[in-house]
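Of the protein chains in this complex, one is absent; all others appear in place.
Order as written gives the chain letters A, B and C; numbering starts at 1 within each chain.
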Amino acid sequence: MNGQGLIKGLGITLKHFFQKEITEQYPDVMPELATRFRGCLQFEFEKCIACGICVNSCPNNVLSFETEKSENSKKKKLLSYTIDFQYCMFCNLCVEGCPKDCLHFDHDFELSTFSRDDIKRVYLRPAEMDEEKEADAAPVQDEQESKEQKQIDAMLKALQKNPQKILAKMLEQEEDIGILSELMQSNEKTAGKIAELLVKDKEKAAKVAAGFVTKEKKNRLQAEKGGEE
Amino acid sequence: MMQSDIYNVNVGPIHPSTHGGLHAEAVMDGEIIQDVIVHLGYVHRSVEKIAESKTYQQFVPYTARLDYLATNLPVLGYCQAVEKLLGIEVPERAEYIRIIMAELSRIASHQIAISATGIDLGATTGLMYGMRDRERIMNIFEMTGGQRLLSSYIRIGGVGADIPDEFIPAVQSFVNDIPKMMDEYNGLMTGNEIWEARMKGVGILSKEDAVKYGVTGPNLRASGIAYDIRKAEPYGIYDRFDFDIPARSGGDSLDRWNIRIEELGESGRIIQQALDNLPEGEVKAKIPKVLKAEAGTEVYHRIESAKGELGYYIVSDGGNKPYRLHVRAPSFINLMVLPLVCRGGVFQDLITNIATLDPILGESDR
Amino acid sequence: MEHLFTNLATALTGWMITLGLSPVWADVILLLVKWIIIITIITLNIIILIWLERKVSAFFQERLGPNRLGPFGIFQTIADAIKLLTKEDIVPSAADKLIFKTAPMFFIVVAVMLYTVIPMGQGMEVINLNIGLLFFISMGSLSTIALLMAGWGSDNKWSLMGAVRSVAQMISYEIPLAFSLLGVVMISGSLNLQDIVAAQDNIWFVILQPIAFLTYFIAATAELNRGPFDMPEAEQELTGGAYTEYTGMRWALFFLAEYTNLVAVSALMATVFLGGWQGPWLPSWLWIIIKTYGVILVFFWVKWTFPRIRMDHLMSFSWKVLVPVSLGNILLTGAGIYFCQWMGWC
Partner (left out) sequence: MQEINLEQMVQKLEEQLGDKLITTRDQFFTVLNIDKMALPTLMLKLRDDYGFNHLANLSSVDYGEEFEVVYHLYSIPANDKVCVKTRIPRISAEVDSLIDIWPTADWQEREVYDLMGIKFKGHPNLIRVLLPDDFVGHPLRKDFVMGGR
């Protein structure tokens, strides 16, 4: 009972009083997630061959699908695919099992919904898939282009939803990120351009983004000056 | 002579210091505890029955939910039990990665034990420091397995995927900081006179009682028996590592607390050695899609989990599912001595004893 | 600036007399005005104080604390107060209704009464009592009854345990608290707080009475039911102790009273040991605020570092350590005074 331990404890807390805080400011600032982070399970309809390995490997009966036997071929035709998220344990067994890589986890971890029905996700057969089949041999070029277009569309959506995170990869200063995201919200063309470049050429995208920022900064500076005069 | 009434106080199942759904009914005479009646089952999910309807692989994620504070340890135990049953060889690299993950889990679990003891005894700041350091382990788990808490990363035959590039620097920097963390916990709590007064001589578990009641893990070692399955019956590649088993002789709460802090350092040593010797190569053995054991074979495999001896008893009938699976949960058995160590103490000692026995209800209730 | 408030008071009395009121009535009204001002200040102060404690404890724990509502989260407490006001008021069906309902009011009234005698500046107190210190100690001990009422009235084992603990604890710690203040009284030769402040003109009593200062600090922490002596509340053990069954505004009143007590006890500490409102350059009322807040910050620091002490250790610490030490301090002070007189120093 000489009190040394008490004083040492006080010293430790005092030292931490002046240290930098480590709080993560979610949801104002999104957490940095690791590449392998398992958020929401996504399904790509086009790739699926309806083999059923995912359903068999799932421990909790989360996955189910409906098929139809085509008349002229042995192949089964996938009609719909259901992910019942309320039972999902995010164990990754289905993703590892899938031979065609049509299941993957994305980084969206905010899965709460307002009603119980929304938890279940049902993927229906897209109409294009049947049309494509009828068109038989579509040129390879087109396919690649449409794939790219899809990627660009996805990127554009992502940019609109959460610009900060994506832009943080290209731009270093927070101020710049803010400026660019504002710019994109007001101008769709800019957003489209950046999305396209992000998919095709990331280095160029960074350069262009920096260019946009400097230009906008200049504009703002001029506007301020104009206001003063 | 003073006349006094005996009355019962229900600590839990909803109470801040019961670490989950533990219901301890304290029979009290004033502030003195006469007896404790433990009611379990608030987190019972009948895992053993579920196992009978799942294939060997499908059951892996369920095991992580047993001890959810040290997720890799119960998964490791189960996977090794199945591998033993089926005779699967695990690649070298996977073994090393498993050791790193298991020891990180042990550290995470001990850090929760340490910080939860802190808050149970009123040192709220202790909780925050422990949680802050554990966060780094959670980040490493997220990096490797994709999930922070229930990362089902260890699989039958190896691990889920190879480690990413940023894994080794992250683990290395964490291991380097372990002595600093231990100093901080010791400085803030262990050395504190109030802390010592609250823990010294509280909840004494004698050597003989510890063995009789089947207590294992840090609680057994605090009672004076340096028994650790990693040394006594090495599983995996634990026989290749050089580490000590910290042991005390008092068997009181302070000893149980100190053992956990010392084990942080020993786990750090193991991880360091595993990092230094990490070989290249495959991380998962080639195993068939459908795993089947021979009919009538059975295995009892035990590992040293963060809480004690975690055993899996698996009986096979030749199918792709276990015929019977029993989990020997260390928390379940360690909790049995709670009435024993609490009797005669004051009410606040009950909280101290629950905290230092460190039960995890997901495991004890299964 | 120095005489801002005293001048205001004089002007107010003068104005009331010109209105035709008799001086006695003017004094009474002035007293009321002082009371209202004090209560307002207490309430506002506590809003800041609660915010401050959350912020300070967060910094000790490497967190940010409240930071969403307003700049640095300053409006968090107001939002909490609104939430508490609008919450459902639950009275347990088995509770002793009258005692249950009056306990928080009793607690806060007692807490506010403490402010009557504390000199908030040169010539600034509600009543300049001759026995100010005695009044403070006796008023402070009344809060025990409020906690016992709360614990008994709730008809809950946790609450009763908390209440019994708090009674045992507060009665035990009142003795070293009073004894530690006795040394100061012996030196200054008065129970009047203004006189005690005046006696610290040259040297603060913390230097003359270091043992008494330490004893007072420990005993005051216990009297306030603050960590590491927060036995009656003990969230992790008694799930809130005497306050377990209280909700909404009733609970908020307890909370308010606790902080009111904290400020009062800290202000007394500043008055008795740290030279009160005396200090250079700044006006006297600012000095007492600065000193009080300094003491409060130390209280915060201690609470957010130490674990909770055990009940039996707590009692034995009071009776076996603090009481003898404070008694010894009285003896030492007496001897010192005799020595001084013998040497002709005072």
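Just so it is clear, contacts are C-beta pairs under 8 Å (C-beta built on N, C-alpha and C of every residue); 3 or more make two chains touch, one makes a residue touch a chain.
The model shown is predicted, which means the values in this text are computed figures rather than measured ones.
Note that the undisplayed chain, when the full complex is considered, contacts B.
Across the entire complex, the residue among B:311, B:345 or B:362 in touch with the chain not shown is B:311. Panel shows chain B; residues 40-41, 44, 46, 48-49, 53, 84, 211-214, 225, 227, 232-233, 297-300, 302, 309, 311, 313, 315, 323-324, 326, 328, 332-333, 335-336, 365-366 of it touch the chain omitted from the view.
Definition applied: only the chains that are shown with their structure count from here on.
Our note on geometry: chain A versus chain C, Cα centroid distance of 55 Å, whole angstroms. Looking at chain A, residues 6, 9, 12-13, 16, 22 sit in touch with two or more other chains. Contacts with at least two other chains are made by residues 60-63, 304-306 of chain C. Interface of chain B with chain C (complex): residues 7, 9, 15-17, 31, 118-126, 128-129, 132, 188-189, 192, 194-195, 197-198, 346-349, 351.
Within the complex formed with chain A, the chain C residues making contact are 56, 58-64, 301-302, 304-306. The touching residues of chain A, counted against chain B in their complex, run 1-6, 8-9, 11-13, 16, 22, 33-38, 57-59, 89-93, 96, 105.
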